[in-house]
Structure formats: structure tokens, C-alpha cells
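Below is one structure, written out as C-alpha cells; comments come after it.
For this view, one protein chain was removed and the others were kept in their places.
Going in written order, the chains are labelled A, B and C, and every chain counts its residues from 1.
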Amino acid sequence: MPTTTSTPASTPSPKVNRIGLPATDYRGAKTTLCAGCGHNAISERIIDACFEMGIDPHRFVKLSGIGCSSKAPTYFLGRSFGFNSVHGRMPSIATGAVLANRTLQALGVSGDGDTASIGLGQFIHLMRRNLPLIYIIEDNGVYGLTKGQFSATADLGAKQKSGVINELPALDTCALAVLSGATFVARSFSGDKKQLTAILKAALAHRGTVMIDVISPCVTFNDHEGSTKSYKYVLEHEEALQEVSFVPAFDDIAVDYDPGTTLDVTMHDGSHLRLRKLAQDFDPSNGQQALDVLTAAHQSGEVLTGVFYLDTTKPDFVQQLGLVGEPLAHLPEAVVRPPRAVLDEVMASLL
Amino acid sequence: MPTTTSTPASTPSPKVNRIGLPATDYRGAKTTLCAGCGHNAISERIIDACFEMGIDPHRFVKLSGIGCSSKAPTYFLGRSFGFNSVHGRMPSIATGAVLANRTLQALGVSGDGDTASIGLGQFIHLMRRNLPLIYIIEDNGVYGLTKGQFSATADLGAKQKSGVINELPALDTCALAVLSGATFVARSFSGDKKQLTAILKAALAHRGTVMIDVISPCVTFNDHEGSTKSYKYVLEHEEALQEVSFVPAFDDIAVDYDPGTTLDVTMHDGSHLRLRKLAQDFDPSNGQQALDVLTAAHQSGEVLTGVFYLDTTKPDFVQQLGLVGEPLAHLPEAVVRPPRAVLDEVMASLL
Amino acid sequence: MSTSTLDRDLAPAPAPASLLNDFSIQVATVNGSGSQSSNLVLLHTLFQMGIPISGKNLFPSNIAGLPTWYTIRASRRGYIGRKKEIDFLIALNPDTCRDDVQGLEAGASVIYDEPLKLSALRSDLTYYPVPFDKLVAPVCPVAKLRKLVRNMIYVGVAAHLTCMEMPEVERALRRQFKTKPKAADLNWAAIQAGYSFAREQFPQPDRCQLQRMDGTRGQIVIEGNAAGALGCLFAGVTVVGWYPITPSSSLCEYLIEYLKRYRRTPGGEATFACVQAEDELAACGMVLGAGWMGARAVTSTSGPGISLMSEFVGLGYYAEIPAVIFDIQRVGPSTGLPTRTAQGDLSFVATLSHGDTRHLVLLPGTVQECFDCGVAAFDLAERFQTPVFVLSDLDLGMNHWMSPPFTYPEKPMDRGKVLTAEDLRRLKGDWGRYRDVDGDGIGYRTLPGTDHPAAAFFTRGSGHNADAKYSEKGADYIANMDRLRRKWEGAREHLPAPLLEHDSSSGVGVIAYGSTHHGMVEALDQMREETDLDCAYLRVRAWPFARSVAEFVRRCQRVYVVDQNRDGQMYHLLLADLGPELGARLRSVRQYSGLPVDARSLSDAIRAQEAAARPLK
Partner (left out) sequence: MSTSTLDRDLAPAPAPASLLNDFSIQVATVNGSGSQSSNLVLLHTLFQMGIPISGKNLFPSNIAGLPTWYTIRASRRGYIGRKKEIDFLIALNPDTCRDDVQGLEAGASVIYDEPLKLSALRSDLTYYPVPFDKLVAPVCPVAKLRKLVRNMIYVGVAAHLTCMEMPEVERALRRQFKTKPKAADLNWAAIQAGYSFAREQFPQPDRCQLQRMDGTRGQIVIEGNAAGALGCLFAGVTVVGWYPITPSSSLCEYLIEYLKRYRRTPGGEATFACVQAEDELAACGMVLGAGWMGARAVTSTSGPGISLMSEFVGLGYYAEIPAVIFDIQRVGPSTGLPTRTAQGDLSFVATLSHGDTRHLVLLPGTVQECFDCGVAAFDLAERFQTPVFVLSDLDLGMNHWMSPPFTYPEKPMDRGKVLTAEDLRRLKGDWGRYRDVDGDGIGYRTLPGTDHPAAAFFTRGSGHNADAKYSEKGADYIANMDRLRRKWEGAREHLPAPLLEHDSSSGVGVIAYGSTHHGMVEALDQMREETDLDCAYLRVRAWPFARSVAEFVRRCQRVYVVDQNRDGQMYHLLLADLGPELGARLRSVRQYSGLPVDARSLSDAIRAQEAAARPLK
């Protein structure tokens, strides 16, 4: 079965991309994260995906909370605006930003502590609104920046470096996202270059909330024996739901695929997400089934990756609100300040 | 199939209950809620259940957030301590209170706004800890006390009195509770005296987090045509998953039941929760299945009631923390202030 | 039915001049009983008769069944603050009627529901027993409507007793029921029934009398929250993030109404986005996100919401993001008295959030200023790149105020220092977000989406240098903090200026702010007229203070600072700002019962302190 991806793995990247920018224009400041941190690999994948998709950096915004993960946006797409806000509250900042300028592509980066502990309410409400945004959780099961305490995605029974055992069940952010209304829900692994890049590209083509939980080992505090978010554990327990590939709309290649084994989803921009079935028969348009496989994986201790849920039909929040096409932020005075007659009318009604 | 319940419906309440208190000792201050408010009916059911179970009022505590619903604890069990805290944060207050005195029975009362909007994060984290507590959401789909704005449990397409349509999907608090780790999850209706009383009694017999979402119409702001939380709508769309009855441990009656159609669950205190199957074959020990029926009901617009999930084996938070049996709050100085030798030991290690 | 059947000639003769167009009517009912329509009919009738009025609703934190008092004040001298004494009581609430009656001054009048049998309570009042149920039955055959219509009876009774012009009553009523002519007819019948009954039963006119005058021409009646909402509308707000809370909700609810009506493109698209957030933290975050993006964004809340916004406001201050936050104050601390008024958030808001912060705080004192501050706040937020607070309160925000019509904003919108792609080309990309190019502490910003390779910068609440790069250097931190302080100092003369409401050479001054103004004006007259104490009066309208505040204090020997809070928050802000030397002239006057401040309490309090300071003539 031929599948195609546009990850650098299969085709060497050209000097410049389709909008004429070199890959270096997608890089950011030098990382200050630990060498080997999963978050750095995710930054690389974001750089790859944006470069290859020909994203215009100045039409891209990066938002984050607080944590090692939330620092990451400084280290990619340096030519894009970034906002490193406060702990757990990126979703609301992003909501305001996206509504104020619907024409930009927004990427939110969060950590598992940032999202599943302090930020849980905002996270779910963002999903519920289907705000057009890519939301990435760089998920290491611990609070990296505050030195290794368990987060709410730490698995039951996982062991801390100090030997302490986690006695609480993990919150599954993918299941929560499906349940709450996100329209594109996936899980990947920072070390899975091919899958993560393909998912990120598809995310860039989606209109609505994309929630990607990326398992991203913390080499300093959570990469030891007994951790369920270590490189070793994930490599041994990763189970891909599908083989994910992405054909961008501008790559005008007709590629054969077998509809019996591969599902082709046409994205909003005309590109194609191709999901080749692996173990099980799985329909990503069925939220119910998504919850099923997630619950099952949870019980078996598997790290299930892939695209769990995808709905390309649901209106996003900007559409729901019926916003004008131009950015609200840039509407001129003549449009946003009603004329004198309106004030007169209102005053007259109060006489 | 004979089933028995100890609700007043089937057996007239005696003058005093098994601990010798009259029903009036379970009443509270005169309600200041609107006449006909569902919340008042829930208060009545709580009074019934506590009276019939012979709960000792002084060993019972009531906690709430802010809202019409959160005012309700003033109107039942006036002889119990109550704490009307701040909006959406009852779970953390309850957590501290329960840990400080594990020997009291705690009941948390919240609203759908209180829980599913501002309080969502705390709600889920309480479920995750399986704190021994009965958590009741008096769910009317609106913010009653602030005059009728939609809450996050308002159904997609529900109509406000002013005609505004809700465009966001409802959060299903039962599904969230199941997903997060609560060990007893149910939904009922303020108007369903028999079911609600039986569930409340079972709740009093459970050890762990009990989450009961009670649909409770707001007669002032959400009882009109177009509402999906009106008396009319719920009466027309309620679908009971099971016929629920409860046999308390102290009611030493052996009652026959057909295990083919009725599931008997032995609760922590030796009492029995009897669930007689109605439409479908349903196993409340299976969280997966709970999510399935909830999702299905959601899609069909049904108000599905009953006990969705029940796990009588999981240790609660107090057990997990390995607390002493006596209330932490009352441990004497000799127990909580280590002796001088301990300070000497620590000081010696720092020399 | 027309009003012509009611004969003006039969109306009682005018009462003693003292209470002519100068008294207060209080309607004591149960909330949820629908009396608000009747009260508004009364209010508008007086207003239409040219009599200056104000209407204040004292309601419980509850939806139905608890005591509520609506007080209408008529004041021929134009006082619109609360009057302490009730001259005319309409007692309909069985739970409170005894207390209500006992609380009256001798000589007051009482309309009451006959079965309540109140006339035995005191002998120094004038009683008008009215059999409401008997009167309403024939007027309103549908029994379940009677509860609502019943309240109109007292409108008719009061109209007769106080000599309202019935055509104006009818006009007020029909205005009230504009969209429901049937209901209007029904209610009009009830009014007439009350009127006729009173005319027969109480031929003697009451001492509270009304007479047409020319005190309201061209004026409007509006709530401060509606005024604030209009301010936002005309400020060109585009993003609204809010969470319901009394007494703030109506600001956003009005705003949404206005936006829906006046801010759609011809194609019906919205030029605004309103989001009911999941809580106040989120509402504030949305506003900051939108402000960062370059939109004019607003939220409105009350005390508990302010507390919850603390962390985000600190971010806005330190990352320098425009935001407008209305705080419609209610009585704190904690949940406090959600339906009572106070000025208790002032000092908390002024330096909200951990670390050294100083915000811009506007203090509207009238509904017109709620409008003006609404407009100005956005200009200031964008000019100073910082959160701007508008501190209103329940009294100002939710009560009915008479006001001159608002004036259309003449100044074009000030979008502050924003560099476009063109600017950046001109500068050859050499710019830094937090550089103090103009020496006013205000940097230039670019907006996301600006098409220039050097446009982007990284916004953060952590340490940064003048070029918006992450920095932990002490020197960068100090430079940044000092610049922020400079920026704030520089705002003093750009905020709504203090108003010298009344000048005097007595050496005694008062400083008040916010809704206190209305009681203050009247209290000043009282002191001048009753005891010859002529205080100069400066009304402060913003923090940080303009230099003229110090000048005012310098010209006085003693300055009474009036606060509606326990701890004298404005007094302390002034003391801190003026320093000990001038600050020694300040005296604190505090009122914090939760009721709108009244002139009598104010003048009593000031006179008492002044008497201690020096014997009055």
C-alpha cells in the first residue's frame, strides 16, 4: 500500500519552502531546556511542519502557560509573535487573541501540569468552544520546571525518582478533549518524528480545536526505571492506532491508496490526512469509539498514539460567533464607533 | 419481582427514626428559594434520606459553593454544621474538611454553574482523589442566582427565556466523573422522589466519592418551552436506566430478587443497592459502558437517569493517605507536637 | 379608556410648600412580585412632570420572596442622592411592614394593604389603608395575572394623593409596556381603580405633593451600567469576556444588547465577539489576549471577580497589555452583601497583584461619567499599554439616575503607540518593545500579524529587557520597573481631572469620589444653610492623582475625605500620595452600611469632626 508523507524523512527538504523561506526562518532562540528533553524534539517537529507547510511566520502566533514546555515557543519560529502567559491560563489568553484576529494561525503549547492541574477548567472550556487553535500538551507526567513533582497525567503506580509512588489515576487529556468538544484529538510521542510531523501538518490544515497530547520525556526528572513516561517505557509500550500520513493540498500528487485499509480525510484546506489502519478497525469520526480505545489502552498500560477523533464539519467558535472576516483588532474607527445618530437614538429612548 | 425500598412512599415514616430523632430534627431554615424550585425538592429528599437512614445530624457536615443551589444547605439539616463557601471552590474546602475529620459524613451541594464552569477543575480533581463525600449537582442548566444565563450543562440548542439559543455542547458531569475516578456516579431528577431518595440512601452507605447530578428545574429562568431542563421536558424525556431501590443494613429483611433481572450491590456498610434492569443490559461496574450509555443518551436527547458507575472496592482518599482513625483536627498536642528529642535530633543533624 | 374621566379639579389642593416636589416614596414589597413596573411608572411620571428624581432599588441577594424596597425621591432642588427619611411609604410586605412603619419619622404617610392593619402601630402617621385584593379582582378577571397587576393599584392611589398628572401616568405606563398594549390596558385599569378608590376614600390631600416644574427638560434616566455599556460601545470595543456577577452583570448584558443592535455589518456579521467565560480568571485572560492582539477588550465584574483576576492583572501590568476592567463594587469582604453598595475595592484594585504594581483607576461619579470613562478607559489603556480600571458601584451601576444626555465622543480613538510594518521599514527594523524612546516610559508595540521580519517580539510575565528578551539581570529589572513607575506617574495629568465642584475660602474642604458625589452636594448645602459651614469640594476622578489635588489640600486647613468603606481607603491613598506634611490636613469620614450614602449622615459626620476641630459659629 503506497502512502506518502511530506516529512523530511521521505523527501529531503529543499533549500527554501513554497513561500520562499529557508528552514532557518522557522528556528527560534537557542533552547535553554535540558539536552535530550522531549520538548526540544517537539520544537523541531513544529519547525519541520511549519517549514514544510509553508506557514508564513508573521501570520502565526505562539501562546503558552508556564513550565519548561511553556518556554518552548521561544525556541521555534522566532519570527512569530509569542506570548508566554501565566500558569494554566493559556487557553483564555488564546481565546481572546484568536477572536481578536481570526486570520492568524494560533498554536498553544502547554505542559501536563499547566493543562491537567491548574489549567484543567480552561482547557476543557476551550475544547468545548472548538476555538480554532492547535493545542499541544508536552506531556512528561511531571512538573519539570519545579523539579519533578507528579502531574495529573502521571499514571497510577508510576514511581518518582525519589521512590514515591503515584496513587492517583491519570487524567487522560485526549479522552477529556473528545468528551468536551474538540474536533481533532490525537496523541503522539516526541520521539516519533514521522507520526508527529504528519499530525502537526494535518493540524495546520484543520479548522477548529486540535488537541495533541505529545508524550515528551523529561530526562532530568522522569526518565528513570519505574516511570511510565520515560523514553524506554514509551518505546516499549507505544502502540500506534494508525499509520498517519499527510498530503498537503499544494502537493498536487495523486497517490493511490487502498480505501479498505486506509482512511482518507479531506481537510478544510483540501489537503488529505491518510490513516492506515493497523491493529483494529477504527473510525475517527466516532467519539464513542475514541473513548473506548483510550479507556482500553489505559487499562492495558499501552501508550496508544494516533488520531482518535476528527470532525471536519463542526463550525468553530469564530464561525459560531458570526464574526466579520477582517480581524476585530484592526477594524477602523468608522466601523467600530457607531455614528452620532446612534447615540442620539439611544438618548432619545431614555428621555 | 419483589423489590423493596425504604422511601416513605412504600412505608410510612415512623414518628422517630432509628436513632430516636423526629423528622423535624432534619429540617433546616425556611427556604428562600422560589416556590417550585427543583432545589427545594432535593432538600426534601436529603431530609428524607438522612432521617430514614438515621444519620446523626451532628456528625454530618454540609458544604457548598455559591448559587441558589449552594444556598440550599441552609434549608435542610439545621442541626448540622454548614459551610457556604465561594463560587466553584467547594471541592477544595470539602477536601480540607474531610481530611481534618474523617469520621464525619460530608455532603457537598453545588450548582451546574458552580461545578461545570468556574469549579470544573476542582470538581474533576476531587473525583480523581475519590474523596469520601457525596457531591450533588443541583443541575438546572442556568445560573439561577445571577438571573438565568446559560451554564455549561445547558444543552446544545436549548433556548433561553429571551430567545437566545445555546450554541455550545453541554458538558456531561456524569461522564466527566466516571472518567476522572469517582466511584459512585448517578443522575436523577428532583421530581423523582423514589429514585432520588434511594440513590441518596445508597450514597450515604458508600465510601468514596459519590457524584449525583440531579436535574432540578429552575422555575424562574429555565422552565419554559425550548428549555431542556424544564419540568415538562424532563418528565417527557426521562429514561431510567434501572429501577433503583435500597435496603439499609439495619433493615434486617431478606428480600427475594431475581438475579437475572436485578443486580444487588453490597455497600460498604452491609446495605444493599438493588438495580432492576429496565431497557438495556447494563453493568454499573464497567466505566466504559457508563460512558457509552451517557454518550448515546446525549445524542438522542434523552435524560438518562440511574446509577451509571459503582466501584465499592477502590480505596478512598483517606485510606490512600493512611490516616489515623481519629480526626486529625482533634489529635492532642502530645500526638502532634513531636517531643523535644526530635528537635534535638534534627538540630544535631544540622551542626 | 382615556384619562379624561379623571378630573384634575377634583385633585386635592397643594400641600405645605416644604414637601412640594420634595419627598421620598418608598415601596416595600417582596422581590419577584413584579412591583418594579409600578415603581418605574411612578418614577417616569414624576420625571415627565419635570420634577427631578432618582430611583433606588434595595433588593435582597435572592430571586423571589424576600423583602425589597424601591425608593423614589422627588427633589425640586435637584438632589439625586439617597434621602435618609422616608416621607411616603407604600407597605405591601407582611414580613417587614411593621419595621417599615416603625422606621418612619413622625408625620409620614403610609399606603398599606388593608389586611395588614398597620394603623394601630403609631398615631403620628397618616394612614391610607387600601384593599388591594378587592380592588384588583374586578379589574383583572384572570386570577393568575392579578399578582402582577395588583401592584398598579398603588400607583393610582399614590397618583391621587400626591397629585400626579394622570395623562403623564398613562404615558409613563404605556412607555413601560410599549410592546405589550394589552398588558398596558389591563394595568391602566388597575391604576384607575386605585385612583378612583383613593379619590373617594381619601379626599384630603397628602402633605407630599407634586406639581409640574421645569427640572428635567432634556434629561435622560439611565442606570450607570447601561451608561458604562454605551461608553464601551462608542469606544469601539470589539472583544468582551465576562462572567455573571451582581451588580456587574447588567453592564455586559446591556453591552451585548447594544452590540447586537448597532455593531453588525450590513451583511449581518458581528464586529464584536462576546464570550461568557467559565470564570473571571478566564474573562480577564480573554481580555488580555485580545488586547495583546490589538483589540479593544473589556470585562466587568465585582469584588470576588477582582480577587480572581489578581494574577492576570499583574501580567497585564508587567507585560504592558491594554485592558479595561469595570469593577461594579458591592459590599465585601468575600461574598459580603452582593446587593448592597460600597467603595471597598479601591485600594485593593489600585495595586492589584503581587509585587510592585500600580494601575490606572478611573472613578466615575455620575452616569454620564460612566459613559465618558467607558470611552476614555480604552484610549488610556492603549495609550499607556496597561490595564485600566473603572470603579463604579452598585448604587451608580444599578439604580436609576437622571442625567443630561451623553455627548458623542469628539476625539478620535487613541490607539496608542503602535508601529506598523511601514514604520518598521522606516526604522530599518531597529526597535525594541520596551525601549523608552519618548521619555514617557511608554514603549512602542507591534501587533501580531505585522508583516515585517523584525516585527515579532515575545511577550512574557517574566523578566525581560528593553528589547523584550528574557532577562534575569538586576539592571534590566530595575530599569524596567523604574520605567513602569515613570509611565504611571506620567499618567496623572491624562486621567479624568479632579473637579472643583464648589470653592470656598473657609479653609475647610472635602474630597469625595464616585457615587458619594450626590449625597455630598446636598450635604454641602445643608452645612452651608444650616450652620454656615461652607466647605470647598474637590471631586477626585482618578488615581494616580493629578497635581491639583495637592493644590486643593494646600489651600485648606482641614480636608474631609469621604469613603464608603470601613478603612478609609481613599484617605490612605491620598495620605500616601500627598506625603505626611500635606497629609496631616486630611480627616477621614467613613460610611459603610451598604446603603447609598445620604446627605444627612455626611453632613452630620463632617460637622461633628469639624466641631471638635473648632467651634462652629
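Keep this in mind: a contact is a pair of C-beta atoms (placed from the backbone, for glycine too) under 8 Å apart; a residue touches a chain by one contact, two chains touch by 3 or more.
Keep in mind that what you see is a predicted model, and the values were worked out from it rather than measured.
Of the chains displayed, those contacted by the omitted chain across the entire assembly are A, B, C.
Of the listed residues A:21, A:42, A:120 or A:275, the one in contact with the hidden chain in the full complex is A:120. Residue C:336 is the one among C:34, C:129, C:167 or C:336 that touches the chain not shown. Of the candidate positions C:44, C:492 or C:572, contact with the unshown chain belongs to C:572.
The omitted chain makes contact with subunit B at the following residues, 57-59, 61, 63, 73-74, 78-86, 89, 91-101, 103-104, 121-122, 125, 129, 321-325, 327-331, 333, 335-338, 340, 342-343, 346-347, 350-351. Although one chain is not displayed, subunit C still touches it through residues 60-61, 303-304, 306-308, 310-311, 314-315, 317-319, 331-340, 342, 344-345, 347-349, 351-358, 460-463, 472, 474-475, 477-478, 481-482, 485, 565-567, 569, 572, 575-576, 580-581, 583-584, 586, 592-595.
If you put the missing chain back, the residues of subunit A touching it would be 32-35, 66, 68, 71, 86-88, 117-118, 120, 143-147, 149-150, 152, 220.
We adopt the following convention: only the chains that are shown with their structure count from here on.
The geometric centre of subunit A is 35 Å away from that of subunit B, both derived from CA atoms.
Centre-to-centre separation of subunit A and subunit C, using mean CA positions: 44 Å.
As a whole-number value, the distance joining the C-alpha centres of subunit B and subunit C reads 41 Å.
For subunit B, the set of residues that touch two or more other chains comprises 117-118, 120, 152. Contact of a single residue of subunit C with at least two other chains is seen at positions 278-279.
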